[in-house]
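Here the complex is missing one protein chain, while the rest keep their positions.
Chains: A and B, in written order; residue numbering restarts at 1 for each.
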Amino acid sequence: MTGYLAFLKKEVIEYIRTYKLFIMLIVFAVFGITNPLMAKLMPEILESLATDGVIITFPEPTAYDAWTQFFKNATQIGLVVIVILFSGILSSELSKGTLINLLTKGLSRTAVILSKFTCMVMAWTVSIALCFGLTYGYTMYLFPEDQTSNLLFSVLCLWLFGLFLLAALLFSASLTKSNYGCLLITGVVVLVCMLMNIIPALHKYNPISLSTDNIGLIVNSIDVTSLYSVILISCLLSLIFVSLSVLIFRKKQL
Amino acid sequence: MGILEIKQLYKSFGCHEVLNGLDMDVPEHSIFGFVGQNGAGKTTTMKIILGLLKPDSGSVTVCGEKVTYGETKTNRNIGFLPDVPEFYGYMNPMEYLKLCGEITGLTKYKIELKCEELLELVGLKYEKKKKIGGFSRGMKQRLGIAQALLNEPKLLICDEPTSALDPVGRKEILDILSAAKGKTTILFSTHILSDVERVCDRIAVLHGGKIALSGTLSEMKDRYRHNGFVLEFENEKEACFFENAEELKKPEISLSRNKNVVTVLMTGRDMDGHFLLCILSQKRITPLKFTVMEPTLESLFMEVVR
Partner (left out) sequence: MDLAVLKEYFPFLIPLIILQIVLSITALIHVLRHPRYRFGNKVMWVLVVLFIQFIGPALYFALGRGEE
């Protein structure tokens, strides 16, 4: 436990001093502000692109458009940035040999994995909260009349998907020696989820639903209860990934 | 009982056998020189002692406790200095030592005290607030020693601590190690023999995956002392005359001459300097110099490795 806390502290210092947290916060803050802005401006931009004579009218933008932007950007760009930033989470320490010192000081390998996971999840939580807060504030400002339903639940689903992805990333990192290998395996995990999504019957159990059903939840076309099974499965899978990472890392020859 | 005991250690990587039944015993309060060529398996042995690598068979005991791979329990008695220690470049030495102290479970007060003391010992007192990222090799090595001594280990393992350093840096490290001798046992791997001669009191030579030779430095020199003599004569004529003496034409004796200097190596048990002195007095020759050859660690090493 002391090892876990000490190493967690070191991870936090590392995120701050190597500008990892800084980049994440800026990226997510920029998204947070631009999401509603893009929603608002999109019709005007499209109209200005339209050729003369053709008059296309677009429906007035609403809060849903802002949230569509939010879920699209946070999953497609935000999570990709996070995965790239964290791809070297184990490999950089192993290849440089910085971990050897601490392990020979009696730091348990389980503590290493668990504190790394905790710190990644913390960074993701702060980032998504910042992005959500900004988008929420500006959406209220631009579209004060629009009502959304299940907003927090929908964001929570997205957060859980991020957690699942980070667990998969950690598992990949414990399997390979390089950060490219780690990226590759994480990519394969996501790809498998996407392919499985083709079969409608599996949709209820596929973690990727957590990142695709968000808009449906907000406009009430998808029922909250239909996601309970996938939430349970994602939690379980994350737990399995983290446990496997611990087991693999404990057996790794350094 | 030794502080570190290794019995019948085997380890191979693929089909390449690195350790082949290694036995070693390191007594308490010694500086134990662990000598071997590059690739002889020194680092592998050390990593097994630290539980970082899994041996194929054999056992390692530290302070009476068996080392198991993947567990780091025995490491609380060990301090380890890797050959090129790497630290987090964004931290300063003080922060790094505190991190190490927290991991080993020292109290806050103790950490504070120890950090100051060790940074003083390794001469990084004035750099304690500077980022490690800007440190030179030698400074990192010194911080490595401080880090290794933090938990007052009974056994300090140094993997080639001097190999990557310039002469000044090497001297500094060796001085620090000598200073630490009273407090801990040091296992010190290297292929630089002069370093061993400078600080170690016991050595073991690793060759072919086994300990080819071990003992205290003086013991080993005694055991491997050749009856070797160097005689310098006034001129080449006398040297030739001595060289061709009938009494020296024996299989146990090998002679070589370089101008007026003759080197005699004798392997016979009952032959010694007196025998040569007798011949000299019989022939009525007085050499300019008569010296007994001291075996160097290098000659011992070369002999074992060959």
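Keep this in mind: contacts are C-beta pairs under 8 Å (C-beta built on N, C-alpha and C of every residue); 3 or more make two chains touch, one makes a residue touch a chain.
The shown structure was predicted, so the numbers you read here are calculated from the model rather than taken from an experiment.
Only one of the listed residues, A:8, A:33, A:94 or A:224, touches the absent chain: A:33.
Residue B:89 is the one among B:89, B:105 or B:208 that touches the chain missing from this view.
Only one of A:16, A:84 or A:219 touches the chain withheld from this view, namely A:84.
Interface residues of subunit A with the unshown chain, by the touch rule above, are 19, 22-23, 26-27, 29-30, 33-34, 36-37, 81, 84-85, 138, 141.
The rule we apply is simple: only the chains that are shown with their structure count from here on.
Rounded to a whole number, the gap between the C-alpha centres of subunit A and subunit B is 52 angstrom. Residue ranges of subunit A in contact with subunit B, taken from their complex: 2-3, 5-7, 9-10, 13-14, 17-18, 96-98, 100-109, 250-251, 253-254. Of all residues in subunit B, only 47, 50, 52-54, 70, 72-73, 75-76, 78-80, 82, 84-88, 90-91, 95, 99-100, 102-105, 144, 147, 150-151 touch subunit A in the complex they form.
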